[in-house]
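In this view, the complex is presented without one of its protein chains, the others remaining in place.
Moving on, here comes chain A:
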Amino acid sequence: MTKQVRQLDRVVIRFAGDSGDGMQLTGDRFTSETAQLGNDISTLPNFPAEIRAPAGTLPGVSSFQVHFADYDILTPGDAPNVLVAMNPAALKANLGDLPRGADIIVNTDEFTKRNLAKVGYAASPLEDGSLDGYAVHPVGLTSMTVGALADQDVSKKDAERAKNMFALGLLSWMYSRPYESTIRFLQRKFAARPELVAANIAAFKAGWNFGETTEDFSVRYEVKPAQMPPGTYRNITGNAALALGIIAAGVRSKLPVFLGAYPITPASDILHELSKHKRFGITTMQAEDEIAAIGAALGAAYGGALGITTTSGPGVALKGETISLAVALELPLVIVDVQRAGPSTGMPTKTEQADLNMALFGRHGEAPVAVIAPRSPSDCFHAAIEAARIALTHRTPVILLSDNYVANGSEPWLLPDVDSLPDLRVEFATEPNGEDGTTFLPYLRDPRTLARPWAIPGTPGLQHRIGGLEKADKTGDISYDPANHDFMVRTRAARIEAIEVPDLEVEDPDGDARVLVLGWGSTYGPIGAACRALRQRGLSVAQAHLRHLSPMPRNLGDVLGGYDRVVIPEMNLGQLAHVIRARFLVDAIPYNQVRGLPFTAAELETMLEEVVKNG
């Protein structure tokens, strides 16, 4: 049977199932196939905090959304065009996000009385007409997989587990995806068990062939490659990019890297990744708690390593006292906070931007540090290098504010040329710097950066003591002198302000916008998508996105002053807006949402349209 082929410019697919159904892996594979084809991509995984919530229940639903297009896109998409629902819970949990007319592929085998009852369906939604507005494709995914594997040497349980590959095969057929990378992946993943390689490949092919032969799927779709700058790409999550950025910073600084970390969602993957790369001179230590993790990183920094600690909000709270010590010691240190929804344990697998206040102000005493935030998954690579650059050049703690959305989301990444990465080499102090030629003054500063010398143990003649007690200017001796303390406090603030950061760039293609949208961190994608949509409709709006939150770009005040209205969307209750209002006396309009989910482009578009039209 020949099928009709239809061209689309973009598609959003959501794979949803029970935590045990392998939906993250299925989504990941589909993404990888799509990347091979050259589409632009953005992905959003969404999974429960429980490792295994009771099977078939709403809290146990795990999903993976992938948005791909033949043009460059900025978000994983607001609403799916296609939902793959592996059970009634997955259908119920996700139906609300589907626009009418969307395709729903359901695994009918799981729509048993018992499973329906578990999520409170009195009658099967497949039969009671409640899905009439959608294009429902009922498929016996489990039974067909088991049938297709009847002559394979695997248990019934293993055969059933391969149903996600059947679903992947079907979707890969529907969207004309190249599947070689998936075959290779299965061969690698199950290398130790050849019978599972064969079974999973067979399940995948059965799904593909089912699409080709069944009457239910009459159309096959194509999404052409996107126009992207030439080069080599790979699909990357924010956490993976951040880990690579840290490795790159080690290579470019020629310093050993020491990572101290205590496991915490959603930051643990950075520890996992870095622990694999010892050949780059990277030591990873799983410490006894977050305080030890940063303490060890600071100790390593004192000894001349690039010291890093990775955590999430609750961990940063514990690290506060040590960050202040690092401020006093004026040693380089990178603190990565992959933010999650708080307070307390909050919603550990959901995203939020509510640690900005803590990063900027959450320490005792006047303890300013540098703060930066990546805007997208691949940007985490460059943000990590930038954090290392600031820390090493300015001998200061730097907080890098990632979040769950960029950490676990993914996008194609144009791989940088290693030689084009910044040179991060540092000079350790080797000689006495006192005027007499013999004394060493550990707090004598570089006039430009105001950084003090980094004199590491082992350097002959420079023995000195540092500590948390206030130090006299230049000598570093303990000092309780009032004027000295005042001077040192102001100097530590001036040190941060002296950090060179690039000017803020404004995107205003029409050039006549009166409204500026200012964001920071992971909201870049949704804000950008909303601005584009408005511009397409003939409305002018300007977008600027802060990467450096401390110090802020020097031109920020001028930028803000150039617009009638400034809107600041954030996934918190207005933390950046508060700072902007206080510092620049600008009557910024906060737009806030704390649902544990990224903004949709559509809601931002509606909100911005209102401001653009009515001021």
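To be clear about the criterion, contacts are C-beta pairs under 8 Å (C-beta built on N, C-alpha and C of every residue); 3 or more make two chains touch, one makes a residue touch a chain; residues count from 1.
Following the convention adopted for this analysis, contacts and distances are computed from a predicted model.
Visitor: I want to check something: the complex is missing a chain, and I'd like its UniProt protein name from "Hydrogenase nickel incorporation protein HypB", "Serine/threonine-protein kinase", "sn-glycerol-3-phosphate transport system permease protein UgpE" or "2-oxoglutarate ferredoxin oxidoreductase subunit beta".
Guide: Result for the unshown chain: "2-oxoglutarate ferredoxin oxidoreductase subunit beta".
Visitor: Touching the absent chain in the whole complex: find that residue among A:M144, A:A159, A:A248 or A:L546.
Guide: Considering all chains, including the one not shown, the answer is A:A248.
Visitor: Of A:S63, A:N87 or A:N235, which residue touches the hidden chain?
Guide: Looking across A:S63, A:N87 or A:N235, the contact with the absent chain belongs to A:N235.
Visitor: Among A:A203, A:M285 or A:A354, which one touches the chain that has been omitted from the display?
Guide: Final answer for the missing-chain contact: A:M285.
Visitor: Which candidate, A:K224, A:H272, A:H464 or A:R535, sits in contact with the chain we can't see?
Guide: Checking each option in A:K224, A:H272, A:H464 or A:R535, the one touching the absent chain turns out to be A:H464.
Visitor: Please output the residues of chain A touching the missing chain, sorted low to high.
Guide: These residues touch the chain not displayed: 32, 35-36, 38, 181, 225, 228-235, 244, 247-248, 250-251, 254, 256, 258, 260, 277-281, 283, 285, 287-289, 291-293, 295-305, 307, 321-322, 325, 329, 415-416, 418-419, 457-469, 477-478.
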